[in-house]
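My questions will all concern the structure given below.
All protein chains but one are shown in place.
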Amino acid sequence: MSSSFGSVFKISTWGESHGVGVGVVIDGCPARVPLAVEDIQRELDRRRPGQSDIVTPRSEEDKVEILSGVLDGLTLGTPIALLVRNKDHRSSAYDEMQHTYRPSHADFCYDAKYGIRAWAGGGRASARETIARVAAGAVARAVVKALAPETDVLAWVQQVRHCVCPTKAEEVQRTVVESNIVRTADTASAEQMAQLIREARSAGDSLGGVVACTVRNTPVGLGDPVFDKLEATLAHAMMSIPACKGFEVGSGFAAAGCCGSEHNDEFYMEGERVRTRTNRSGGIQGGISNGEDINMRMAFKPTATLMIEQDTVNDARQEVKLRGKGRHDPCVLPRAVPIVEAMAWLVLCEHLLRQQSVSCMA
Amino acid sequence: MSSSFGSVFKISTWGESHGVGVGVVIDGCPARVPLAVEDIQRELDRRRPGQSDIVTPRSEEDKVEILSGVLDGLTLGTPIALLVRNKDHRSSAYDEMQHTYRPSHADFCYDAKYGIRAWAGGGRASARETIARVAAGAVARAVVKALAPETDVLAWVQQVRHCVCPTKAEEVQRTVVESNIVRTADTASAEQMAQLIREARSAGDSLGGVVACTVRNTPVGLGDPVFDKLEATLAHAMMSIPACKGFEVGSGFAAAGCCGSEHNDEFYMEGERVRTRTNRSGGIQGGISNGEDINMRMAFKPTATLMIEQDTVNDARQEVKLRGKGRHDPCVLPRAVPIVEAMAWLVLCEHLLRQQSVSCMA
Amino acid sequence: MSSSFGSVFKISTWGESHGVGVGVVIDGCPARVPLAVEDIQRELDRRRPGQSDIVTPRSEEDKVEILSGVLDGLTLGTPIALLVRNKDHRSSAYDEMQHTYRPSHADFCYDAKYGIRAWAGGGRASARETIARVAAGAVARAVVKALAPETDVLAWVQQVRHCVCPTKAEEVQRTVVESNIVRTADTASAEQMAQLIREARSAGDSLGGVVACTVRNTPVGLGDPVFDKLEATLAHAMMSIPACKGFEVGSGFAAAGCCGSEHNDEFYMEGERVRTRTNRSGGIQGGISNGEDINMRMAFKPTATLMIEQDTVNDARQEVKLRGKGRHDPCVLPRAVPIVEAMAWLVLCEHLLRQQSVSCMA
Partner (left out) sequence: MSSSFGSVFKISTWGESHGVGVGVVIDGCPARVPLAVEDIQRELDRRRPGQSDIVTPRSEEDKVEILSGVLDGLTLGTPIALLVRNKDHRSSAYDEMQHTYRPSHADFCYDAKYGIRAWAGGGRASARETIARVAAGAVARAVVKALAPETDVLAWVQQVRHCVCPTKAEEVQRTVVESNIVRTADTASAEQMAQLIREARSAGDSLGGVVACTVRNTPVGLGDPVFDKLEATLAHAMMSIPACKGFEVGSGFAAAGCCGSEHNDEFYMEGERVRTRTNRSGGIQGGISNGEDINMRMAFKPTATLMIEQDTVNDARQEVKLRGKGRHDPCVLPRAVPIVEAMAWLVLCEHLLRQQSVSCMA
């Protein structure tokens, strides 16, 4: 239960930060989907540490190996296993973590839940766990692209600390996002945000922010009403990303301040297609996609590891002091972008495959 | 898939607004949990229309019948089936809905997904669907109370339009919440909010708002790391409630503006118990409860049905005008409170039962 | 977990023999499948007691009510809830069962597992539970018939005690099976079997037997390799029927005595279609249907309730004597036929719907 996601396109991830590696098994991928190892590696490279001076300088190559389920560039319909070996298995930088609970980390809770914990580097709670998400997301993307080629997912850093990128969702361009090290949607914001992150790093501190994500050209009809509404499964997916503290779709929290006459999306016809004039629904009504852009925003807390001394306790129940060591991201946002996209692809793929059986009488 | 929730404490709900009734089957409830029909009816009465002058005056008695799974006030361990019959099966007020898509409702999307739709009263997308959630939530509450009696869930209306109730989560009292028709946490806010709702109703308009929810005395160790983090399953649960547009836990979106030294929760010892001095984590770290209060906020959009003329289209793909009829809530917030609590109980129950097998070697 | 079956076409059944009723919720039925209440009632009538002098004379009308999920004769794609009310709720014939464990019944095990048990009439372990299977099976049949109209499932009583019906699977005719009260495949066997059953009833005894089942015109490609092989899910389905003690497919246990040169099914071409000259595989190879008839045999033990005094124990751990009371089937086989068919339809429907997403790139 702890590490599986999806019911038709089902993924099971595994691996601790300082173990042999991390990986994922995908059970339920349709047969004959074109899939190359490069499709997966490209996304992992976007997630990898060491891409720029504002992320952790740790050296992790993160080369993915396809262990099963693909033949001559096509999926076989049977499980796809992916493996990324860990590189530098241990570092004395982590020794203190064996007995001391880092504030706002998972250490104490893992001990409380399991009575045991892979303490080195955070174990299963390490950010290395997200490698498996990104790898699986790349396969999900391949499936969606094969079935609904126009569908696209685009995420970007919309806010770092109090600096907000003003670009509207419908105007964000992937080339701009990928051309700056922060992965935000305009160059001016990118410079300010990068500067904020460098300052935080110098201070041994860290910063929070917001990642926004838009899904364009979603097929109409995705999402299962009642519990597995499209926004509910997206919220589940996004809120499962480490450090994510909030999720909103369409008008989101702003809806709370609206009256209905301000908020409703009126329908009109655009040729043969039913459209809405506004998109406060965020592309989803009644839990089902209506074909408009799906717009989401996810809040991320600042990295919990600080190079500043903090009060904490250890597993002997003693109050102690702790100062972080090692190499950490002062701001996870730039590297969270491909993770957010991966989770969106996984949700879209799941619903697209579910829809095959729901609509088989159409 | 469309209407099931939970994997160990699994519920399957069913029913259209103008069909025979609505109900739920619960598979996975432990044996010998004390459960009386009154435990369920009490929660349904809190959700029922017609409780005050600010909610819909529709007359729905919503009497629940336990069809199976309970003997002499104890659960049997086998499935519990609950049934609430519908009362006034049809109304001509809904005739127009047969072919016209109401703006910001599910009508168009159901047609697009299924090629068929129970149009009367919204069918499966009606708010009557939430009866089954509240009924199942009452059973989940009984299970949690039997295993962890101190645990409590308390929701309240924190915002209506721009009126925000200032009471802090840790100071909210159930008696106050239940003593005012808005279900907010102080009397002054209650009057202002009620007034806003009455004005909206007079104008044929509707209002959005925020429901807050706190879980007190949560057992430490609930939540499955990686995908089924406690906050991720809570987000899934809450975002599946009709009209919910946003979810945040702990610091939520405010975390985005913080630096780590402002945000981290330092640990200290309170007697034998590990505590945090602040609670920006919202009671959850690494996806697992740490014993502090779990604080959540959910944004709800204004009711989509307006007594004001709007532009829309019909299923013949013609642009038409529509003005709502019938009796509707101008603001869903007061009645959303027991629904939010039900979803929280369902999530807590699921994780508490999962924890039985995870920790069996402890 | 206790009462759910299927993952895409998922059913949840509920109900005790002497409670309000029994029923099922089906989640995952595709939209727009033609479905009439008569389709379900017809199968329930085949399962009902009191059809002839060789089955229990209990009077159970077993009228099914569709509570949700169907509009104007078409499925809506949302959950279908079915309800059959119980009629004669209690009988003093069962009073002894409150504390005494009937030999070869579930009484002792339910007490051991749950620490509580709905003792009247067997509660959840009563044969009335199979009503929900038959009702759900009728819906599954409607789905399969809509997607693969040629597919047919036919079961019959092949053996009672030592009397074996010699008709070959491929020659069995539904009209013959339904024209005799035993539901066997030829008239001479029917008379002998009926006589055996009458003799057993007179002696207060009961009889076991074999139900055979053939699936004709199965679509090629159904079944998931490895764990959810078609024969494995069929075995699961059949072995879950009360009193079923054995399952075999194709050559079955006879395969154990064969050498490969006797057993292999050689392929040949019949026009454009790949066929096998023999069918020891029973229509399934590698867990996947090959288009040949799927032939299964299920062993049923004799009814455990006897009108003969037996040794047993009670829940005070005392050794006592017990003689059955009430009205029981001396042989469950005739009424097991529609139950076996229902389980086969459920498995076929599940795999047919799974196949929609597996093969979406074809």
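So that you can tell them apart, the chains are marked A, B and C in the order they are listed, and the count of residues begins at 1 in each.
Here is the rule we use: contacts are C-beta pairs under 8 Å (C-beta built on N, C-alpha and C of every residue); 3 or more make two chains touch, one makes a residue touch a chain.
Worth saying up front: this structure is predicted, and the values here are computed from it rather than measured.
Contact with the chain that does not appear here is found for just one residue of A:Pro49, A:Gly123 or A:Gly324, A:Gly123.
Within the set C:Leu74, C:Ala106 or C:Val177, the residue that contacts the chain not displayed is C:Ala106. By the touch rule set out above, chain A reaches the unshown chain at residues 1-4, 8, 10, 12-16, 19-23, 25, 27-28, 31-32, 65-69, 71, 74-81, 83, 113-118, 123-124.
Listed for chain C, the residues touching the missing chain in the whole complex are 1-5, 7, 13, 101, 103-110, 112-115, 124-125, 129, 159, 161-162, 200, 205-210, 220-229, 231-240, 242, 244-269, 272, 274, 276-277, 280-282, 284-291, 299-306, 308, 310-313, 317-319, 354-355, 358-359, 361-362. Chain B meets the missing chain through residues 7-8, 28, 30-33, 77-78, 146-147, 225-226, 353-354, 356-362.
Keep in mind that, in the parts below, only the chains that are shown with their structure count from here on.
Centre-to-centre spacing of chain A and chain C amounts to 46 Å, using the average Cα coordinate of each chain.
Averaged Cα coordinates give chain A a centre that lies 26 Å from the centre of chain B. Multi-chain contact residues of chain A (touching two or more other chains): 7, 225-226, 354, 358-359, 361-362.
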